[in-house]
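As C-alpha cells, the structure follows; a few thoughts come after it.
One protein chain omitted, others in place.
Lettered A, B and C in written order, each chain numbered from 1.
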Amino acid sequence: MREDRKVTDLRVELRAWLAENVPKDWRTQQAGDNIEGFLASQREWLSRLVKGGYATPHWAPEWPGGGRSLAEQVAIFEEIARADAPRMSLFFVSLYHAAMTLMECGTPEQRARHLPAILKGEIWCQGFSEPNAGSDLASLRTRAERKGDRYIVSGQKIWSTLGQFADQCLLLVRTDNSGPKQVGITFLLMDMKSKGVQARPIKQITGDEEFAEIFLDEVEIPVENRVGEENEGWKVAQVTLSSERGLTLVELTERLALSLWRLVEAATANGHEIDRLDVEVRRRVVDIASRIEALRAMIATLMANRMAGREAVGDASIIKLAYARLSRDFTALGLRLRGMAAQRDTRYVLGAGYETGNWMFDFMNSYQYNIAGGSNEIQRNIVSERVLMMPREKLA
Amino acid sequence: MREDRKVTDLRVELRAWLAENVPKDWRTQQAGDNIEGFLASQREWLSRLVKGGYATPHWAPEWPGGGRSLAEQVAIFEEIARADAPRMSLFFVSLYHAAMTLMECGTPEQRARHLPAILKGEIWCQGFSEPNAGSDLASLRTRAERKGDRYIVSGQKIWSTLGQFADQCLLLVRTDNSGPKQVGITFLLMDMKSKGVQARPIKQITGDEEFAEIFLDEVEIPVENRVGEENEGWKVAQVTLSSERGLTLVELTERLALSLWRLVEAATANGHEIDRLDVEVRRRVVDIASRIEALRAMIATLMANRMAGREAVGDASIIKLAYARLSRDFTALGLRLRGMAAQRDTRYVLGAGYETGNWMFDFMNSYQYNIAGGSNEIQRNIVSERVLMMPREKLA
Amino acid sequence: MSGVDAMNTIDQEELRDAARRLLTDKVDRRAPWGEGEADGRALVRDMVELGWHLLTAPEELGGLGQSFTALAPIYEEMGRALAPATLADTMAALDVISLDDSVAGAALRDRLIEGSAHIVVAECGSLGPRIDTTFPLLEGGLAATHLLLLPTAAEESCGIVDLGREGVTATPVETWDRSRSFAELALHDAPCERLQVTGGVAIPLVRAHKDLAMAWDSLGAARRSLDETVTYMGTRQQFGRPIGSFQALKHRAADHKVTLELARALAVHASQAYALRDGAWSDLAAQARLLATDAFHAITEDSVQMHGGIGFTWEFDCHLFLKRALMSDILNGAPELVRDRISSSVIARALRRE
Partner (left out) sequence: MSGVDAMNTIDQEELRDAARRLLTDKVDRRAPWGEGEADGRALVRDMVELGWHLLTAPEELGGLGQSFTALAPIYEEMGRALAPATLADTMAALDVISLDDSVAGAALRDRLIEGSAHIVVAECGSLGPRIDTTFPLLEGGLAATHLLLLPTAAEESCGIVDLGREGVTATPVETWDRSRSFAELALHDAPCERLQVTGGVAIPLVRAHKDLAMAWDSLGAARRSLDETVTYMGTRQQFGRPIGSFQALKHRAADHKVTLELARALAVHASQAYALRDGAWSDLAAQARLLATDAFHAITEDSVQMHGGIGFTWEFDCHLFLKRALMSDILNGAPELVRDRISSSVIARALRRE
C-alpha cells in the first residue's frame, strides 16, 4: 500500500505541474505544415519535462528524475495523456530505446558520451527495418565489414521514426552470413553526420513525414561504437525493442478514451442534437465506448502483471491487436459520422497521436499501429501459436 | 430467340400445371416429426412430376420428359421454387447424380436396370465422403478387394443424404493404394439391402436426420456393378459431382429471394408496424435484399455462360461462397428479429430448403451449405489460387 | 491474464477450484441433449450445501460478507460447465433484500441465509396485493421458491410472491437451448407481500448483477468452446496435416482470443466497479455483458464452421455452446435494447471526458 500512496502523491504533484507547464498552443505550433514549429515545440517540451523530472522516470536512480517504479511510470504517462500534453515524438527513441540499450548493454564510455546529451536533446533514431526485412526483421542485409578499428557499412534502412532529424542512430548490421539469420547481426551506434549517410523522409498516406529511409554508402563506424559483441547484436536489439515496456500503449489508450467526446462531436456536427442521433449511431458509440473501457482495463492488468513479474507469453500481442483494431474502428466511425466535412479537412497536427480530431488523418494514421511493430498478421501468428498453441506451419 | 419462346411457353404451361398439382398441405405432411408423412409426400410429388413430364428435363431425349435445354431446366427449377412446391429431397440423388452417371458412364445393362426404376421411385444415395476424407475426398480408404466376379468391400461412409432410406448407393472404394490418391479409386453401384450394409441416420444440430453413415462389413458387390474401369472411378465421380449443373443453386436462391417477406414478418411480429421499424433493421433488410438481387443476377449470368460454354474456372466457387454467406446472414438476421419467439419454436419442416420460417432451424441449417460440398475454406482456396492466381502453398 | 482481488478475504482461485470440482462432478452437459432434461434443482441444492449463497450476504446476517468479485469465478465456472442451474437471481435478490427493513424482507432474508429460498426475478409494471398475470419464460422458474417482482413504476415497492402457495403454476418451457431450464409462471390471484425497497433502487442493482453474471457465464463457456475447438483442430487431419496448422483458421482463432480477452478484462473491471458501487457501475455491467455475449456468440458460431461436418452433428458437443450463446445473447433483453438503454448515459459520460 505504500507504493499506492507514492503513486497517488506523484499524480497530485504532476497534475499541478502539468496545469502550469503544458503549452496551451502546442497544437498550433505542431501543425502539419510547420516543421520548425514542431521541432521547437518538442525541444521546449523536453526541456520542461527534464527540468520537472518527468522525462526519465525509467532511468537508473542515479540520474535526475530516474529510479521510478513501473507503477509511477504508468501514472506519468496517464497523467500526461489526460492533460492532453504533446506526445514526446521527437525524443521518444532517445529517452527509451537509446537510453535503455546503453544503460543495459553499453560501455561506460558510451553511456557517458550519450546519456547526458540525450537529456539535453540529442535525437536518436532506429536503423533496424529494411525494405526486404520488415516483419521478418532478422533477414536484414545491411553489410558491415571490419577494417582495423572501423566497420565499413553499406545498405539501406527504412521506417526510422523522424530519422531525418536524428543526430544518432541505433543500427543493426550483418557481419556474418554463414549461420542462422539471427546470428551474425551486430549492433552499432552511428553518428548521422558521418560521411555516406543520407536520410530521406518518407511521405506517408496522411501527407505527414514521420519516418525516414536511411541510405548507407561505405559509412565508417568506429569499433568502439559497437554495443555488445560482434555477431551478437540480435540480443541487444531485443533489449531495445522491449525498452518502452507498454508505456506507449498506456498513453495511446488514455488518449483514445479521452477523445471519445470527439465521436459524439462528429455525430452532432451537422446540427443534430444528441438525443436525436439515429439509433444505429448511438449503438455504435456504445460499442466503441465499451471496447475502450475494456482495453483500458486490459492494459491496467497487463501493467500490473508486468510489475508482479506475472506476464504471460503473448499478452502483449493480444493487447496490440486489440488496440490496433479499436483505433481503426474508432477512426472509421468518426470518419463516417463527419462525412463530407472530413473530406475537406486536410490540415493535421504532428505528434498528436491517433486522435487529432482530423478524422481522415486519424483514420489513415491508424494503419500505422496495424502494420508497424509487428503487423496484425504477425501478432495473429504469435497469438495462435504461442497462446493457443496451435501447430506451427512448416515454412519453406 | 426461338429458344426464348420455347422457355416462355414452358413457363406458362408449367405455372398452370403447378397451380393444379402442388399439394397444398405438403408443409404439414413434411413436418419434422412425421417421417412417414415425409416419405409419402415425396413419393406422391415425384410421381406427379414424372407424370407431368417435369422430373427429368435433363435426361436424354428418348426418355419421357427428357431432352430439355439447360435454359428450360433452369426455368423448371425457378417455377417450382416460385410456386413454393416441395423440394425433391428424397429423389434428387436418384434423378441427378445416379441417372447422369449411368447415362454418361454406365453400361446398357446398368441403365436398363436402374433408369426405369428411378422413374418409379428407386431411391439412391451417395457413398463418397468418409470420416477422414471430407474436404480431402480423394484420400478415401474404404477397401474393395476383387475375388472372382465380386468385390468384397469394407469401410465406412458418411454424409449420405437420406441414405437411411436408400435402395441403391453410388459407392467410391479404394482398389489400389500404390499410386497418387486419385488413382486407385473404383466406382461401384451397391444394393443397400446387401449383407453387411448398415445405414444409420446422423442427427444434425437442427434435430433433423438428413444424412446417414453407412457401415460396410465385407459387402459383396458383383463386378458387373462397376461403373468405368477399375482404378478409374475418380473420373466417374467427377461426372456424378457435376451432374446437377448449378440447378440446386438456382432453386435455393429463388426460394431465398421469395422468402424475403419472412424477414419483414419476423421484424414486425412483435406488433411493430413496418414504418416504425428501427432504422438499423431497415438498413439491414436493404442490404440483405440487395445481396439477394445480386446473387440472382450472378446465377443468371453463370447459367447463361454455362449454356454458351463460356464458364470460367472458379465461377462456381464464387457463387457458392456468395450463397453460403448470404444464407447465413439472412437467417441470422431473421433469428435476431424474431428474438425469443425463435428460441421457443422447435418445430421444423423436412425438405423445405433453408427458409422454413423457423429461424433457429434455418440458421442452424445454413451451416450445411457453408460446410458441405466443399467448405467455404476450400472454396476460398480455389478462388485465391485458380481465379486470383495467388501462389499455392507447399503442402507437406 | 488474471486480475487481483483486494476486496475479499476468500481467495478467488480457491472458489474457482471448488466450483470446478463440484461442476465436473455433478454436471453432465450432454444429459439434456439425450433423454434427460436441464432441471437444475439438484445442482442448486449442491451449491447451497457448499454455502455459495452465503458468499455475498452481509456478515451481521450470518453471511460471509464478500463482494461481488467472489461470485465471478463461480459464474464463470458455471458457464464453462454449461451448468443447467442459475444462481444469479437469488444472489441479485440478496443484494436488494440486504437494503430492506420490512417484515416480509426479514423473513425472506432468513430463508435465503438458511438456503431454503431460491429466487426468480421478474420486472413488471405496477403491483397490487394480489397478482394475476403470466410470465411466459423465466429461467430457473421451476427451481425457485419465491418470485421477486420489480415494478418499473420506480417509486413503487418491490413485491414477493411465495411460489409454494396456491394459485401458482410453473410449466416447463422447451427452447433450443437445452442447457438451461425455463418455466412459464402463471399467477392466479396470488398474494404479494411488499418490501420497503422500491423498483427504482432495485432494478439497476438486479440488472447489473444479472448482466455481470451473464457476462461471466458467457466468458466461461466461450473460453471452453474456443479451447475445445483449438484442440479439435490440432487433431483433425486433412491434406496430410492438422487443420489447426492452416493459417486462415489460426488467424480466426487468434481474433476470437483477442475478443474474448478484451471482454474478460471489462468483466473484471465492471465487477469491481459493481462491488464498490463505484463510478458508472450500472453502465459498465451492461457493457461487460454486451462484449461477453458478443464474443461468446462469435466464437461459438465460428466453432461449428471450424469443426466442419462433425460440428454440424447432434452427437458432437460444439452446438451445445452455440445454442447457449444464442440464448445468452437475448436472455435478459436483446443486445440492441441493452445498447439503447445505456446509450444516453454513455454518451453523456463521453461528453464529460471521463
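We adopt the following convention: a residue touches a chain if its C-beta (ideal position, glycine included) is under 8 Å from a C-beta of that chain, and two chains touch if they have at least 3 such contacts.
Since we're looking at a predicted model, the values are computed, not measured.
Remark: the absent chain touches shown chains A, B, C in the intact complex.
Only one of A:Ser69, A:Gln204 or A:Thr268 touches the absent chain when the whole complex is considered: A:Gln204.
The missing chain, though absent from the display, is touched by one residue of B:Ala138, B:Leu260 or B:Met340; that residue is B:Leu260. From the options B:Arg11, B:Lys181, B:Arg245 or B:Arg325, the residue with contact to the unseen chain in the full assembly is B:Arg325. Shown as candidates are B:Ala16, B:Ala269 or B:Val286; the residue that touches the absent chain is B:Val286. Considering the complete assembly, chain B touches the hidden chain via residues 258, 260-261, 263-264, 274-275, 277, 279, 282-283, 285-287, 289-291, 293-298, 300-302, 304-305, 312, 315, 318, 321-322, 325, 377, 379-381, 383-385, 387-394. The missing chain lies against chain C, touching residues 246-248, 250-251. The omitted chain makes contact with chain A at the following residues, 129, 132, 134-136, 139, 158-159, 202-205, 207, 278, 280, 335-336, 339-340, 342-344, 346, 360, 364, 367-368, 370-372, 375-377, 380, 395-396.
FYI, only the chains that are shown with their structure count from here on.
Most remote chain with respect to chain B, judged by CA-atom centres, is A. Geometrically, the chain at the heart of the complex, using CA-atom means, is C. Each chain gets a centre from the mean of its Cα atoms; for chain B and chain C, those two points are 41 Å apart. Residue numbers of chain B whose C-beta contacts span two or more other chains: 278, 280, 396.
Multi-chain contact residues, meaning those touching two or more other chains, occur in chain C at positions 241, 249, 336.
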